[in-house]
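For this depiction, one protein chain was excluded, whereas all remaining protein chains were kept in their positions.
Letters A and B mark the chains in the order given here, with residues in each chain numbered from 1 onward.
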Amino acid sequence: MEPVLSVRDLRVHFVLDEGLVRAVDGVSFDVAPGQVVGIVGESGCGKSVTMRAILQIVEPPGRVVGGRMLFRGDGAEAVDLARLDPRGAAMRAIRGAEIALIPQEPMAAFSPVHTVGDQVVEALRLHQRKWRPTGPALSSADARQMTVELFRDVGISMPGERVDAYAWQLSGGLRQRAMIAMALSCRPRLLIADEPTTAIDVTTQAQVLNLLRELQRRRGTAIVFITHDLGVIAQMAHHVVVMYLGRVVEQGPVDDIFHAPKHPYTRALLRSIPSLLATPQSPLPTIAGSIPHPLGRPPGCAFHPRCPEVIAGVCDRQAPALKVVEREQSAACFLYHRDEAEP
Amino acid sequence: MTRFVLKRLLLLPLLLLVFSVTVFAIMQAPPGDFLTTYVATLASSGSSITAEQVAALRHEYGLDQPIWVQYLKWMQNLLTGHLGLSLEYQRPNAELIGERLALTLVLALLAFVFTWVVAIPAGIYSATHPRSALDYVFTVLNYIGVATPNFMLALVLMWGAFAYLGVSITGLFSSEFVEAPWSGARVLDLLAHIWLPAVVLGVAGTARLTRIMRANLLDELHKPYVTTARAKGLSEWRLVLRYPARLALNPLVSTIGWYLPLLFSGSLIVATVMNLPNIGPLLLRALINQDMYLAGAILLIYCFLTVLGTLISDILLAWLDPRIRVDGA
Partner (left out) sequence: MPDLHAAPVAPTAEERVSVASNWTLVWWRFRKHRLAVASALVLLGLYAVVLCPDFFSTQDPEATDARLAFIPVQRVRLFDGWSPRPWVPGIIGKRNPITLRMEWRLDETRKVPVHLFASGYPYRLLGLVPLRVHLLGAAPGAGAGVHLLGTDRLGRDQWSRLAHGTQTSMTIGLTAVTLSVVFGVLLGGISGYVGGLPDLIIQRVIELLQSLPTIPIWLALTAALPRDWSPLRVFFAITVILSLVGWTTLGREVRGRFLSLREEDYVLAAELAGASRGRIIVRHMVPNFLSHIIATSTLAIPAMIINETALSFLGLGIRPPAISWGVLLQEAQNIQTLALAPWLLVPGLVVIVSVLAFNLVGDGLRDAADPYGN
């Protein structure tokens, strides 16, 4: 099946006074219909910028400088999002309607001076021609009724009262449910979830994840799931993309990534998950060193200064390309294609 | 919300009480009481006054009584609308103040409207187009606007109009309307004159408010809710106006608390320079002539207007910001 979204060689640069930051530096991945793709990486690896690039809402001084982002709506021809004017009507018709966003902090992501219902109604009325090509304009009373239904759908109790509440009057879990209702309101084909559970407590986290999984199964929406939490990825994703300093270092089906990680970075990430089976009192494994400053990107493979399996004279000279290593799994590491390295 | 407003309203009489004591104290500050001045004024104009007459006056104004009785008497007169008789004009103070007070309010409110109508769009434009040519122009104008005392601006405009256009831009009415009773034509004449002093009065505040609006909006533009709204597919203008501009407005509303009082009392200087029939010049003359009862009444009016300005700002803020409105209810 044709992918809903295929990102090819995406590059997003930030021109700062101090220099050029290549926040996303040649990222490629596909999202199949109905599939959940998890993007993992430490903070600053470019996963959030990737998500903004897909929606074309990268803020200055950042700019998408290269690559393609082919998006296929329902039965429509593929559009290259990178070629659309970020402020143009075509891009705006896709944003919110075809590709929706579930942001990180539901508290800050809702306007504090508008009721949550108002903000959902706004989305419904804005994109009404997408799911209702003809007929009279949607009345605010009807839009409100639909919002109540949406709220009920995402498991908000007393939805009739909750639509008139302000975000700061709701609990963290309810806020995120309202956010999910808003994102789903126009029945998008692709949902981008940007760390949707980081800001809420653990018990609610599980409920929100269950809700998302269930909605995803029921509606068949494809999801790009961005997180630094590998546990969440294991629960949610079918396919995993691991990023480090603006590049994809490894990608593959979730089982392969978790059971047979190829890139030393992925392995290190997996090792640093606290485990119940570990010897009590033993130190938690961490990744040596720290993420380099975005302006001081190491030459060659960006991970080489922290890599336990670094090949001297190779990894610090050339950047490895992302190559298939095993069936559907690919990695960008000279351990697997040493022959690619120039002498 | 109602409780919040009620609380403010209940505070009002208390504040006015404190103010009235303060003003009364200031009125008592000059050496001698106002009768001394009065007698001196009469003497200088040739008419003499007998000792019995002075004593009678002294008794009438309660000047022979302890200070707190004098204060109570003054307050009683004020509250019943007896603002006393102006020594200089020999007319009831209430009559003198009446129309001038209305014009003071109109002038300040017009200046206020001018400020907001100019400052908000300018601030929004500057914040959404930072470092653009127009943003720099606004910034330069703002610095100059803040640095120019309003009487200086009035002087320059009056001088320019007189020296190069041969027009006098003082006063609020054309000569034929100065003493005329109110009519539609007089209102039109007023509007034709009042806009310039209103602009002069509002320039410095406009400059400050533009800067505040710009800074507030710049802060708001990078908040997550803007990203959410953008991801929803809203057009950039609608987005800015509906969300961040709306939120940036809240701190701006709280500026009303100091801006409106500033306009009321700032109009004093502009009115004096431009010779406007305002309570400002009246206060100035009363102070210079030591006509302390008139001065006291006007000072109290200024105090009242100041508190009123703060009150309006508080109520507006509560009404605009659900975080205050809902919590206070």
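Keep in mind that, in the parts below, a contact is a pair of C-beta atoms (placed from the backbone, for glycine too) under 8 Å apart; a residue touches a chain by one contact, two chains touch by 3 or more.
If you're wondering where the values come from, they're calculated on a predicted model, not measured in any experiment.
Contact with the chain that does not appear here is found for just one residue of B:Q65, B:T148 or B:S174, B:T148. Check A:G66, A:G172, A:P253 or A:P298 against the missing chain and you find that the one touching it is A:P298.
Interface residues of chain B facing the missing partner chain: 15, 18-19, 22-23, 26-27, 29-31, 143-144, 146-149, 151-152, 155-156, 158-159, 162-163, 168, 170, 258, 261-262, 264-266, 268-269, 272-273, 283-284, 287-288, 290, 295, 298-299, 302-303, 305-307, 310.
As a convention for this text, only the chains that are shown with their structure count from here on.
If you average the CA atoms of chain A and of chain B, the two centres end up 54 Å from each other.
Remark: chain A residues 52, 55, 57, 59, 87, 92-97, 100-101, 103-105, 108-114, 119, 122-123, 126-127, 166, 168-169, 179, 182 touch chain B in the complex. Residues 222-225, 227-236, 242-243, 246-247, 250, 320-323, 326 of chain B are the ones touching chain A in the complex.
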